[in-house]
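The structure is given below, and queries will be raised subsequently.
Here the complex is missing a single protein chain, while all its other protein chains stay put.
Lettered A, B and C in written order, each chain numbered from 1.
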Amino acid sequence: MDPIEVHFFEEIEPQECILIEGLPGVGQVGKLVAEHLIHELGAEKIAEIHSIYFPPQVLLDGDGTTRLVCNEIFRYAGDRPILFLVGDYQSASGEGHYLLASAYLDIAEELGVRRIYTLGGYGVGHLIDEPRVLGAVNRPHLREEVEAAGAVFTRDEPGGGIVGASGLLLGLGGFRDIEGICLMGETSGYLVDPISAHSLMTVLCKLTGITVDTTTLQERAGEMEHLVEKLRQMEEAKNDEELNYIG
Amino acid sequence: MDPIEVHFFEEIEPQECILIEGLPGVGQVGKLVAEHLIHELGAEKIAEIHSIYFPPQVLLDGDGTTRLVCNEIFRYAGDRPILFLVGDYQSASGEGHYLLASAYLDIAEELGVRRIYTLGGYGVGHLIDEPRVLGAVNRPHLREEVEAAGAVFTRDEPGGGIVGASGLLLGLGGFRDIEGICLMGETSGYLVDPISAHSLMTVLCKLTGITVDTTTLQERAGEMEHLVEKLRQMEEAKNDEELNYIG
Amino acid sequence: MDPIEVHFFEEIEPQECILIEGLPGVGQVGKLVAEHLIHELGAEKIAEIHSIYFPPQVLLDGDGTTRLVCNEIFRYAGDRPILFLVGDYQSASGEGHYLLASAYLDIAEELGVRRIYTLGGYGVGHLIDEPRVLGAVNRPHLREEVEAAGAVFTRDEPGGGIVGASGLLLGLGGFRDIEGICLMGETSGYLVDPISAHSLMTVLCKLTGITVDTTTLQERAGEMEHLVEKLRQMEEAKNDEELNYIG
Partner (left out) sequence: MDPIEVHFFEEIEPQECILIEGLPGVGQVGKLVAEHLIHELGAEKIAEIHSIYFPPQVLLDGDGTTRLVCNEIFRYAGDRPILFLVGDYQSASGEGHYLLASAYLDIAEELGVRRIYTLGGYGVGHLIDEPRVLGAVNRPHLREEVEAAGAVFTRDEPGGGIVGASGLLLGLGGFRDIEGICLMGETSGYLVDPISAHSLMTVLCKLTGITVDTTTLQERAGEMEHLVEKLRQMEEAKNDEELNYIG
């Protein structure tokens, strides 16, 4: 087994296109958005990536069939094709992160990718009503259009930089003259967060011109808002009780 | 030293056969079953595998002789030969898990293996009277015969997928057109569990047509049942005592 | 991607010179000194090093532009040129430390480096008024000039040896006939420490004949002294309070 193995299911002619990465991460924000787009656009899986850098594990489909942990490339074959990078896990080691990101960029170059959007969550440690979408770019001239689409750039956020595929695709992509934009939805970091995903989707659609039905994502966000509201009430009730007890 | 070294003790002609994997794992369930079968069938060791991915350690035989940590292939040379993969440890690193599983599949292909049974335990965190045997397969059509032999498939178990050799042999084996069936005996996860092993053995024998004397395994299961019963009584006695103390 | 990638921005003719290393470490002492010198001397960046052994991360410049984690070589092109090795992180793995140090020495040899100064902090676990500068050398004959410049050599410090790039550049550099001097500023280990950096700078400047304005570093050291003084007062106040409470 090679350290990283890429299996294409069909031959794809290179064509100028964009790549949207939504691998697992904080609040699964990027994953929710990318998977929603794949589903709504009817994008097709064109490749699977297996690697010794992923956890040594198979997952089970609902019917008890095993599936080796992998990352996947989907392709939406519209006038302006869109590639998606999604998957079960990111690398289990720091070195693997670099080698996998390089492999993804090899694929991107082969297929004609000129710009990469990487999607993630930005964990702030508390519940948020109206999550902002933070932006980062690998070329200064990209900032303007990202702001115009509704993302914000602040001097100190995210303080620790961007870790994993979302960061490396921008950093390493820059050396290959691939433009890179990272969008990070603010999220508590405790829960899978469709509210943040919905905010992020809005910015991404403005930036890319993608138009999709967001009903299912909005529904999930609605359910989540109910849940968050309940969590808040429980917390307040608990605080009141404690006050009574003291008072 | 190569990262993985396979030493065959004799030349084996490839012949259509099955491989049963019972490496160490939760409750040592798979190991107990595979070692019992090796013993009862009188299977012979045909190969040893050493690897830098195993712990850097020798074990001691009863007479003070050292033995380098290894995995082993045994072979039962009946009409329909059976290979067994057993050993001291699984890989100490995630990357080693993948590379070792690939090496095992190289051996399997060379020797004519068409189907692999991987055996393991499924830890549930509490004592169990009548352990179920869970199944997983790497081809949907295999499910029916596994259920017919008494294993169950549930939508949510095991939730975390299957980690280590038992999972990877199915996942990576599928790419080589080797059928894979994983049987997991329910077990507490705290103790070596011959009761679970006996349940698993029953399913495995039905599936493979192997017939062996299970007396020694049943005896160990009987002893274990006594032990578990005592543990239960001690726990109840302790609970009663606490109640008395409070009351 | 190669495990270590060195990108030169221009071709540099080899010329007898020294290398000053100030990578991140205890109290950021070495980093403060090296970066101050780069700034004051107007040294220019001539190379960037990227590596899979660094954390898999991009950092953000103030304007939201990403920058892949890296180490950098700066060059001051005076009569007697000076190279500087600075950067975001040291290696994330022990093996990477060795391989990166070797790569740095390859660069040093190519560019004509005859002597390396490695700068670091020596953490003592408590606040210090007048931090000493400890010395270590990779050739016994170097000790005399280092002591003459104000560094001290004590039999038992630092007890654990010197870990990371500051140590390895001396250890591995010795095999390549490159002289190596390590200067370690005493520091608490809890805070970024410009006071210790200023002490270290004084010794380094005497040793190398470098003359720079140290105003900004002295200012930072002054601010730090205020801060340390406040921390001390707070601690004493707290101790007094506790005494009152007891007494």
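One rule holds for everything that comes next: a residue touches a chain if its C-beta (ideal position, glycine included) is under 8 Å from a C-beta of that chain, and two chains touch if they have at least 3 such contacts.
Since this is a predicted model, take the numbers as computed values, not measurements.
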item	value
Where the missing chain makes contact, among the chains that are shown	B, C
Residue of C:Leu172, C:Val192, C:Cys205 or C:Leu231 touching the missing chain in the full complex	C:Leu172
Residue of C:His50, C:His97 or C:His198 touching the missing chain in the full complex	C:His97
Touch residues of chain B, complete complex, unshown partner	1, 3, 51-60, 62-69, 92-93
Interface with the undisplayed chain - residues on chain C	91, 94-95, 97-99, 101-102, 135-140, 143, 153, 155, 158, 160-164, 167-168, 170-172, 174, 180, 182
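The rule is short, and it goes like this: only the chains that are shown with their structure count from here on.
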item	value
Chain nearest the global centroid, as defined over all protein CA atoms shown	A
Chain separated most widely from chain B, comparing mean CA positions	C
Whole-Å separation of chain centres (CA-atom averages), chain A against chain C	37
Of all residues in chain A, the ones touching two or more other chains	none
